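With one protein chain withheld, the remaining protein chains of the complex are depicted in position.
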Amino acid sequence: MKQDYCLADIATFLDAELRGDAGARITGLNTLQNASKGDLAFLANPKYANQLVDCQAEAVILHPAQADNFSGSCLILDNPYLGYAKITAWFSTEPDTAGQIHPSAIVGDDALLGDDVMLGPNVVIESGAKIGAGSVILANSYVGARSVLGENCHIAANVSIYHDVIMGAGVRVHSGSVIGADGFGFAPDGAGGWHKIHQVGGVIVGDNVEIGACTTVDRGALDNTIIGNGVILDNHVQIAHNCVVGDGTAMASYSGMAGSARVGRNCILGGDACVVGHVTVCDGVTLTARTLVTKNITEPGSYSSGSTPLMSTSEWRRNSARIGQLDGLARRLKKLEKQLEDQQ
Amino acid sequence: MKQDYCLADIATFLDAELRGDAGARITGLNTLQNASKGDLAFLANPKYANQLVDCQAEAVILHPAQADNFSGSCLILDNPYLGYAKITAWFSTEPDTAGQIHPSAIVGDDALLGDDVMLGPNVVIESGAKIGAGSVILANSYVGARSVLGENCHIAANVSIYHDVIMGAGVRVHSGSVIGADGFGFAPDGAGGWHKIHQVGGVIVGDNVEIGACTTVDRGALDNTIIGNGVILDNHVQIAHNCVVGDGTAMASYSGMAGSARVGRNCILGGDACVVGHVTVCDGVTLTARTLVTKNITEPGSYSSGSTPLMSTSEWRRNSARIGQLDGLARRLKKLEKQLEDQQ
Partner (left out) sequence: MKQDYCLADIATFLDAELRGDAGARITGLNTLQNASKGDLAFLANPKYANQLVDCQAEAVILHPAQADNFSGSCLILDNPYLGYAKITAWFSTEPDTAGQIHPSAIVGDDALLGDDVMLGPNVVIESGAKIGAGSVILANSYVGARSVLGENCHIAANVSIYHDVIMGAGVRVHSGSVIGADGFGFAPDGAGGWHKIHQVGGVIVGDNVEIGACTTVDRGALDNTIIGNGVILDNHVQIAHNCVVGDGTAMASYSGMAGSARVGRNCILGGDACVVGHVTVCDGVTLTARTLVTKNITEPGSYSSGSTPLMSTSEWRRNSARIGQLDGLARRLKKLEKQLEDQQ
């Protein structure tokens, strides 16, 4: 657990210019404010540059423009935030789990495990599943029949992966998440009830996807639900059946897509931003928090709806009541305009 | 897994009129667009009728009015979508799980299992629970003390059913869902803290209910929380303590009901539609996505609130800022009206 690296090695790994003590020992990462001896910190946002003055870090990753503002050792990079992101892997606190299969893990007879697969206690791998080399599946997680995980996937505890889910390499799924549950498909039975439509499609997840905790990706009704490469999903995200999420798209907590919605590549969905069913959002779209997309978006850009200014509850009550009168207010305004025009 | 059915048998099962090749072999289901030889497709929405022209399906389920528009074999039904729903059961890809009890399953001494119950690996059934004949409980799921599942229930992996939950027959619960957790009941302790109110009620779930993934139904505080027959709940739904959901009601993803709310029969709650505590919604109500119900609804119909038009973020900022001025704008309008009236 105790990390202890030489600053020069970090500089080499990050391909950063090193100024200061190349032999300094780095034993942890920290914020500019909280860093102390042994800590490596970073300055990504210039507005915090004033924190460099009193910073006690052993070294700081920073932009060339800031290099003269810190008296200690520096790692100089054009993109300090990306440099920080990269070096976090050296300081991960995740327990080492390499290549053990716990005796309590249950693996279907014809399931295939690649080299150095780690299965935690009580993991269940159903028959016909394939787990790629180097993948880690923690305690009490479930992989359904015929599902395939690529190499170096990391599945946390208590994850549920249904049957016929195909995942690429380097996919991470956090606890409580469910991949491949039935889509919400029912036909009205003509008598006030619902007839279940068995969901015979699957789910395809690309490479290097991260799926947060308590997030759901439903299987397709007939075709597959598809998550592109490099997609990142936060916690409590909902991807309904037959959705398609383009490569590199990020979806924050509570954001969701209803059935057969499509979101393009490199989109960003803010918290609780949702896309209704059968609607398509093109590449390069940002949706601010709480936005509801009810029609196709065909031009890149930032879109919004729904979220309003914050105010005191009494003020809000007064104003929001007027929303219910808005059409009437607009008509009255038009009438006044007409009246004044007629006067002239 | 490989399905292969005779079209005539499908016609008989669906009670459909068959036109064309009664001996055709059907090996899969597909959309009109993607179907090829061996596939059965369906046309439910007449606006896609033009897809019949180039459709490569072996056969299509369609309405009598469309029967002449497809040159291949047809199954003719007044409700093609319901026919499609029914036949999906024949093509389910769910692994066959009939009647095995995995040796790692742990069953309390005085729990009762009906005939042909299937328990997956690491399933835990606490003492006093009863599992109805033909029910299937997949890996790592939990059924608490004295809980009762009817016949032919299907509980996916990693489901948590607390103690004293009573479920009817044919109930399906998807992974990650939690039935019977404590309702959110606390009394202010008079010193800025909260005193827990132990939730001594249970949960009653009717027949043929489907509960999606990561959905929660809390136990009652004193009485029970009640889910009617044929209710369908999508993923991430929240049903708080002492709620009552009427028969045949559908609740889409993120929709929720706060404590003691009641929703009638045959209602449809769109995504994220929520009902606040102690409010009652009558039968036959539709709530559009994002609607917040803050008072009783006593007439059937469609109700809405909250969701606004989608626009560019800059446009939205301009308009939403005005919401905070709305009461003032309305007063100014009224003043103008008065002024003009006085002039005349």
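To keep things simple, chains are lettered A and B as they appear, and every chain counts its residues starting from 1.
Criterion: a contact is a pair of C-beta atoms (placed from the backbone, for glycine too) under 8 Å apart; a residue touches a chain by one contact, two chains touch by 3 or more.
All values reported here derive from a predicted model rather than from experimental measurement.
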| item | value |
| --- | --- |
| Contacting the left-out chain in the complete assembly, out of A:Cys6, A:Ile101, A:Ala157 or A:Cys282 | A:Ala157 |
| Candidates B:Glu151, B:Asp164 or B:Asp234 - the one touching the absent chain | B:Asp164 |
| Missing-chain contacts mapped onto subunit B | 104, 106, 122, 124, 126-127, 140, 142, 144-145, 158-160, 162-164, 176-178, 181-182, 184-190, 192-200, 202, 214-216, 218, 222-223, 236, 238, 240, 254, 256, 258, 272, 274, 276, 286, 288, 291-295, 297, 301-309, 311, 315, 318-323, 325-326, 329, 332-333, 336, 339-340 |
| Touching residues on subunit A - with respect to the absent chain | 28-31, 34, 79, 81-82, 84-86, 88-89, 91-95, 102, 104, 120-122, 138-140, 156-158, 172, 174-176, 208, 210, 212-214, 230, 232, 234-236, 247-248, 250, 252-254, 265-266, 271-272, 289-290, 306-314, 316-317, 320-321, 323-327, 329-330, 333, 336-337, 340 |
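Basically, only the chains that are shown with their structure count from here on.
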| item | value |
| --- | --- |
| Subunit A-subunit B separation of Cα centroids, rounded to whole Å | 25 |
